[in-house]
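Mind having a look at this structure? Questions to follow.
The complex is shown incomplete by one protein chain, all other protein chains being positioned as in the whole.
For chain A:
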Amino acid sequence: MTEEAKPGDETEARRGAGLERRSLLSLGIAGAAAASLATANGAKAQATGDSKLYAIKDRGRLIVGTGSTNPPWHFQDANGDLAGMDIDMARLLAKGLFDDPEAVEFVIQGSDARIPSLITDKVDIVVQWMTVTPGRAQQVEFTIPYYREGVGLMLLADSQYADFAALRAAGSTITVGGMQNVFLEDWIRKALPEARIDAYDSPDATIQALNARRVDATLSDQSAIRWMMQQAPGRFADSGYGWLPNSYASAVKPGDPTWLNWVNTVYKEAMMGVDFDLFAASYKKWFGVDLEVPKVGFPGEFA
């Protein structure tokens, strides 16, 4: 996959194009490429005035990389408009920048484009249920996380198994459904070592297997369980046990502390400060959970 230099090509442009193509092929290679790019660009010191923050202000709109197929994070609602928790976080940033939550241009991309699109400056920030990992953190800079994801077990509300303890006690008499996936068995066995496992080829078949009581529980992301419970009130229940924690955060191109710090400030104050009501409303809308008002009268460290 090496790029052959063509005579007359402008070196920087060629390197940039090659970088993008390679990045789309492999995140690992993207990491190496990012490192080399960071060295090239990072040589000149970042002056505050050069920050993306001001370029965005001048441009008049924020460009956000996200997806469109994963409720409740980023998906098209009944009107065809983008909606979800990620979308709300992006609009919160636009509100902070321009006092206009609509001043966002969404660039729809697949999950494999999240890092490449940042490195090649296609987007200002990625807000796309991005799991924080040490490997990725060497290629992009993460903001503070706004959600801790994990997996859980969804039951029918009138299931004979009331909760996780009941499922576990049932041993090998229960069947757990999930999407056919390389980790499915490992993930389920971690919590329910003896359960039988049925793998389905789509999320809808998995849910319908639960509806039809073909399986006693399904393995899902915690957020997806909450979303399903929100969509069909009274039909589903959470087993109450979650495992495999991972943090969702936004990511920005490395080397711009001013921009990163501004986003962090907005996120922090959404969760703990002036924009708490907006954050809590989104949270309630997408996950059906009422967040407790942060304890007032103390510094955050004491609450």
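Quick note on the criterion: a contact is a pair of C-beta atoms (placed from the backbone, for glycine too) under 8 Å apart; a residue touches a chain by one contact, two chains touch by 3 or more; residues count from 1.
In this text, contacts and distances are computed from a predicted model.
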- Of "Phosphate transport system permease protein PstA", "PBP superfamily domain protein", "Hydrogenase maturation factor" or "Amino acid ABC transporter membrane protein 1, PAAT family", the UniProt protein name belonging to the chain not shown is "Amino acid ABC transporter membrane protein 1, PAAT family"
- Query: Among A:D81, A:D99 or A:D201, which residue is in contact with the omitted chain in the full complex?
  - Reply: A:D201
- Note on the structure: Among listed residues A:N181, A:Q231 or A:N261, the absent chain is touched only by A:N181
- By the document's definition of touch, the residue of A:Q76, A:S111, A:N211 or A:S247 touching the omitted chain is A:N211
- On chain A, residues whose C-beta touches the chain left out of the figure: 177, 180-182, 198-201, 205, 208-209, 211-214
